[in-house]
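Heads up, one of the protein chains got dropped from this complex, but the rest are sitting where they should.
For reference, chains read A, B and C in written order, and residue numbers begin at 1 within each chain.
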Amino acid sequence: MAWFRKTRRKKPAAEKEALWVVCPGCKAHIHKDKWDPGLNVCPECGFHDKLTCRQRIDLTADAGTFEEFDADIAAGDPLEFSDARGGYADKAAETAAKTGLKEAVLTGRCKLEGITVVLAVMDFRFLGGSLAGSTGEKILLASDHALRHKFPFIVFSASGGARMHEGIVSLMQMAKTCAGIARLHKARVPYLSVLTNPTFGGVSASYATVGDLNIAEPGALIGFAGRRVIEQTIKEKLPDDFQTAEYLLEHGFIDRIVHRRDLKPFLSQVLNYWSRS
Amino acid sequence: MAWFRKTRRKKPAAEKEALWVVCPGCKAHIHKDKWDPGLNVCPECGFHDKLTCRQRIDLTADAGTFEEFDADIAAGDPLEFSDARGGYADKAAETAAKTGLKEAVLTGRCKLEGITVVLAVMDFRFLGGSLAGSTGEKILLASDHALRHKFPFIVFSASGGARMHEGIVSLMQMAKTCAGIARLHKARVPYLSVLTNPTFGGVSASYATVGDLNIAEPGALIGFAGRRVIEQTIKEKLPDDFQTAEYLLEHGFIDRIVHRRDLKPFLSQVLNYWSRS
Amino acid sequence: MELDFEAPLGDMDARIAELERLNRKPDADFNSEIAALKRERDVRLSEIYETLTPWQTVQLARHPERPVFADYVERLCDEFLELHGDRCFGDDRALIGGFARFGGERIMLIGFEKGKTMDDKLKANFGMAGPDGYRKALRLMRLAEKYGLPVVSLIDTPAAYPGRDAEARGQAEAIARNLTAMAVLETPFVAVVTGEGGSGGALGAAVGDAVLMLSNAVYSVIPPEGCAAILWRDASKAPQAAESLKLTAPSLRDLGVIDEIIPEPPGGAHRFPEAAMDAVRDAVQRHLKRLRRMNVRRLVDKRFEKYAAIGKYDNRKYAQH
Partner (left out) sequence: MELDFEAPLGDMDARIAELERLNRKPDADFNSEIAALKRERDVRLSEIYETLTPWQTVQLARHPERPVFADYVERLCDEFLELHGDRCFGDDRALIGGFARFGGERIMLIGFEKGKTMDDKLKANFGMAGPDGYRKALRLMRLAEKYGLPVVSLIDTPAAYPGRDAEARGQAEAIARNLTAMAVLETPFVAVVTGEGGSGGALGAAVGDAVLMLSNAVYSVIPPEGCAAILWRDASKAPQAAESLKLTAPSLRDLGVIDEIIPEPPGGAHRFPEAAMDAVRDAVQRHLKRLRRMNVRRLVDKRFEKYAAIGKYDNRKYAQH
């Protein structure tokens, strides 16, 4: 076995990476043929790794039906914010160049198993999926489109919270997006919230938790304050399952935990219960 | 002192009773001059003893303004119920003769510091203030009068729960009275619930706990199930303050605990906040 | 489980089984005896089930083999999508609900789960819901209102849970709030008492436009044992109390509390669960069809009138809403 070990050790890292995926959940090395990169779920432990918004749309929209809204809306810089590492505008531009995204959310319209829906999909790669002025604006515009046409509205959240580089403008997006949701509730237009790992702060405390149904992916961490902040405050260790989707289900805040591969049929099943009469 | 003691012991019981009131709360002997029979509150420990519905109306209505509703409605006997001790109809008639009441609730209209209000006042003497068909009917008729005229509706509850001699008819009064309250809520007519000792079962689980404000008298016992039933179920002793008004306040179900002598001004103060515009 | 009054049936079933065993031997021919015995058994069954006392009905209503919520879901629903949580504190397992398809109809199905295995029963707290259950049910009713779905509620609970935490978290208030909300809920509501209709605990999810009841179900303000303990000062007088309480379906229909009795086959729902459940489906569908045709405003007015009429004193009119 020594020889085999040696050989493995000698393998160039690049080649090894190409062949094996290391699961961020169980740390197992999964052969890439077994790891579906579109789904990004560990076949061993079921860990749901993050998806890009494009991956999410591919999993959700019927092929070729997604029409993006407001693709031109990019992160602004209302505070002309800069920190130790420089200006926020530069940072946002850099992130945009790296990710090909202009904001932390992609919105648009598509068919979902034949039903026209409006989607808003957050992308954690864009500054931690943070909620900022133009994020909120895109979400409100999308919910407004849903309202006008009575299309169901579905949001996939993945966010560390509000984007502090936009300060109070970012905070106000909580009120702004919730105002859009309130209008959907009043007009009896379905609003489904899908919470994915992680959903915290300004996003969990606004549109993400006021869905007609709050749906979560398995193991997703969801909460208001971060675990470390809470541990510092209460000077206690928190249980392992604290703030997991399963914990929230038990505490009454999540309707269903749905495995990623079942999510699309689940959403369509739910929407089939809605009658427009 | 021996002589004094002897003398006191020799006093005929009747005379002693006439001079002293024994507080059911602290068991203290209170001289009758210090015990206001209209208020029925112990000056030593603040224990709120039960009031008859007439006493309650005297404490609440401006003098001479109370006009009773539906004085002719008497307990029916929808089940033709009888138990080991005979028929319910006889028992109700006997209670009526003894108390001068036809049902466990008195309803009517009056002024309360100049504001016209509709009152429903329960009387524990009438079969434990139990909720039965004609109790519910009187309460619904009273709430309906309040609804038509946009007069605030105030209910004083004191009840062991539903009247089992009227079986399911009694149970249905919970739905019936709550339907009346629902109409007041929708029409934005004030509904104030005053919970007095005791308020349990079918009354606490219907109109008594859905007030715009739930107001309780100090120390009033309020709950769904009785303490003994719960202790038998969970096989545990319950804390002393369990199901007291103070306990319910702490748990978020009571807006205010108000001493009986302050209740009328309190109610008028609240109603002054209501604008009919 | 065999109930006392069913004992003669058990004896006859045993004899039939014995003859059928013998009949399997070569040359044996007990066919006519078996047929005769079966006829006799069926006659006896009908006799017993036609002359049930209220106390016997209580026992049937509580029969552990009677279909529970999960059975109804399994047999009647083409689809059931349970929805969890009261968005406040927890997810009660005694009172559950979700989207369902029920013979082609899209509905919001809620109901009490008693559980079948001991594990299930413990999880479901023997069908006794707490405030979290009532609050979840209310949330689902409001969701039904938003989605344009009628509510169907299956009632089978001994009582709302009389526990310390249930009291601390507002058992009374939770039920009261539901009663108040159901009175003006803007969607059709059909409640079916399928087993035990246990007092306020049952009513807290049962303010229907139509209230239906299986023929061996009971619906009562208090369990007969409790009533006997209080009014007879002797819990063993439960049969008398059951008699006095008029808790069976025919009495409840006469009192105007229920709208229709859904007949169980002679022998009861525990013996013929599928037939009983199918009868529930047919009745519910019929009422849904009727209620769906009504304008919502009129529906809510009618619901008010229905409850206002129970225990009504005379012809005094209420305000038009």
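Note that a contact is a pair of C-beta atoms (placed from the backbone, for glycine too) under 8 Å apart; a residue touches a chain by one contact, two chains touch by 3 or more.
Quick caveat: nothing in here was measured; it's all calculated off a predicted structure.
Engineer: Kindly name the visible chains that come into contact with the excluded chain.
Structural biologist: A, B, C
Engineer: Where the complex has a chain not shown, which of A:G108, A:G129 or A:G223 is the residue touching it?
Structural biologist: Reading the full complex, the residue touching the unseen chain is A:G223.
Engineer: Give the residue, chosen from A:K27, A:R148 or A:R261, that touches the chain omitted from the document.
Structural biologist: If we include the chain that is not displayed, A:R148 is the one touching it.
Engineer: Can you tell me which of C:F89, C:Y219, C:F304 or C:Y318 touches the chain that was removed from the display?
Structural biologist: Of the listed residues, the one touching the omitted chain is C:F89.
Engineer: Need a quick check: the contact residues on subunit B for the chain that isn't drawn.
Structural biologist: Considering the whole complex, subunit B reaches the absent chain at 185, 188, 190, 212-214, 249-256, 269-270, 272-277.
Engineer: Applying the definition given at the start, please give the residues of subunit A touching the unseen chain.
Structural biologist: On the side of subunit A, residues 70, 73, 76, 78-79, 81-85, 132-134, 136-138, 140-141, 144, 147-148, 162, 164-176, 178-179, 181-183, 185-186, 201-202, 204-210, 222-226, 229-230, 233-234, 236, 238, 242-243, 247, 251-253 touch the unshown chain.
Engineer: May I ask you to list the residues on subunit C that touch the chain which is not drawn?
Structural biologist: Residues 87-89, 135, 169-170, 173, 177 of subunit C touch the chain absent from view.
FYI, only the chains that are shown with their structure count from here on.
Engineer: Could you tell me which chains make contact with subunit B and subunit C both?
Structural biologist: Touching subunit B and subunit C alike: no chains returned.
Engineer: Please identify which chain has its centre, taken as the mean of its CA atoms, farthest from the centre of subunit B.
Structural biologist: Comparing chain centres, A lies farthest from subunit B.
Engineer: If you average the Cα atoms of subunit A and of subunit B to get two centres, how far apart are those centres in Å?
Structural biologist: Centre separation, subunit A to subunit B: 54 Å.
Engineer: Can you work out the whole-Å distance between the CA centroids of subunit A and subunit C?
Structural biologist: Between these chains, centre-to-centre, one finds 43 Å.
Engineer: Which residues does subunit B have that touch at least 2 chains other than itself?
Structural biologist: none
Engineer: Provide the list of subunit C residues touching at least two other chains, using ranges where the numbers run on.
Structural biologist: None at all.
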